[in-house]
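The complex is shown incomplete by one protein chain, all other protein chains being positioned as in the whole.
Note that the chains take the letters A and B in the order they are written out, and that residue 1 is the start of every chain.
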Amino acid sequence: MILPILVLALMVGTFGTLLVYVASLLGPKKKKTAAKYMPYECGLPGQETKKTNVSIRFYLTAILFIMFDIEILFLYPWAVAYRDFVDAGQGAFMFWELFVFIGLFVFGLLWEIKAKALDWE
Amino acid sequence: MAEIVLFYFLAAATVAAAVGVVMHENPLLCALHLVLSMLGVAGLFFLLQAPFVGAVQIMVYAGAVMVLFVLVLMLIDTNKDDEKFSGGNISALTKGLSVGVLSGLLTSIILRTPQSLQRSVTYEAYEVIDIAKLLFTKYVLAFELLGVLLLVIPVGVVALSRIRGGTHDR
Partner (left out) sequence: MGSDVFEITVNVIKMLAIFLLMVQLVPILVWVERRGSAFIQNRFGPNRVGPLGLTQLLADAVKFLFKEEFVPPKSHALLYYAAPVLALVPGAIAFGGIPLSMPIDIQPFQMFGSEWGPYTFKFQSYDLDIGILFILAISSLGAYALLLAGWGSNNKYSLFGALRASAQMISYELAMGLSLVGMLMLYQTLNFSNMIELQKGPLHFMFFGKEILIPFLPNWGIFYQPLGFLLFATAAFAETNRLPFDLPEAEGELVAGYHTEYGGLKMLLFYIGEYGHMMVASAVMVTFYFGGYELPFSLSDSLTSAVRGAFSSVNLGNVMAALVMHVVMLLKILFFLWVFIWVRWTLPRFRYDQLMDLGWKTMLPWSLANVLATAYLILMAGSAV
């Protein structure tokens, strides 16, 4: 089951590496000037690049993503089994189960919106 | 036969990546090795006829948790802050202690594992639908409690985003 995927990954990886390697051999070797080695800045002289303050929103988004991602993953097996449960007469129980779970989900989302954790000014 | 070769390959790759996590000095490279290690574990799940768990492993750990780690690490000046990640007596003590505890746990588990070659458990490939039928009937309370547990995350995030001071003061 896993073997074809591994073989495919290996194949694609080799293809990419080979292309990059061949291109590095074929390309012309020119003199390396200081101007060429400056970080690209639209032709202007480079400004300092070291300390760039990045908005904390990026971390917040990533943390929230983990939470919602896990919740959505649980919906997949639920969705696949749902109609079997409906056919077996347990549909209402399953529906309310989901309703509570999604309710918690929505509560979290509303909390975030109210606390302005999702606002990008 | 092919399965055994695959198992040893994946296990070796997982362990090698895990060693890379500990050995590299650049924290970003450590995190990337951890991603490889996670993918190796996912491969082992696939080999155990549990593709659902394997895919979840890739999605949650490799695709979400480690993206967060890499995002955070990318914004630290790794050339300057290396000392903060390594060095110091307390840090060394903690490392030594955790290595000791972990190896002790592992050896005890290996020693307790029955070494017979006979398969005592017959494996059947678990379909997603079987997992769902167990999870949403027998373990329904755990499922709902997990929803409550995950609610801790937004609360923590809000607390985090309201901290004043530091580099992100507005």
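The rule is simple: a residue touches a chain if its C-beta (ideal position, glycine included) is under 8 Å from a C-beta of that chain, and two chains touch if they have at least 3 such contacts.
The shown structure was predicted, so the numbers you read here are calculated from the model rather than taken from an experiment.
Touch with the hidden chain on the side of chain A covers residues 1, 3-5, 7-9, 11-13, 15-17, 19-20, 22-24, 26-30, 36-37, 39-42, 49, 52, 54, 57-58, 61-62, 65, 68-69, 72-73, 75-76, 79-84, 86-87, 91-92, 95, 98-99, 102, 105-106, 109, 112-113, 118-121. Interface residues of chain B facing the missing partner chain: 26, 28, 32, 35, 51-52, 55-56, 58-59, 62-64, 67, 70-71, 74, 127-129.
We take it that only the chains that are shown with their structure count from here on.
Residue ranges of chain A in contact with chain B, taken from their complex: 1-3, 5-6, 50-56, 58-60, 62-67, 69-71, 73-74, 76-78, 80-81, 84-85, 90, 94, 97, 100-101, 104-105, 107-109, 111-112, 115, 117.
Taken in their complex, chain B has these residues touching chain A: 2, 6, 10, 43, 46-47, 49, 51-52, 56, 59-60, 63-65, 67-68, 71-72, 75, 77, 128-129, 131-133, 135-137, 140, 143-144, 146-148, 150-151, 153-158, 160-162, 167-168.
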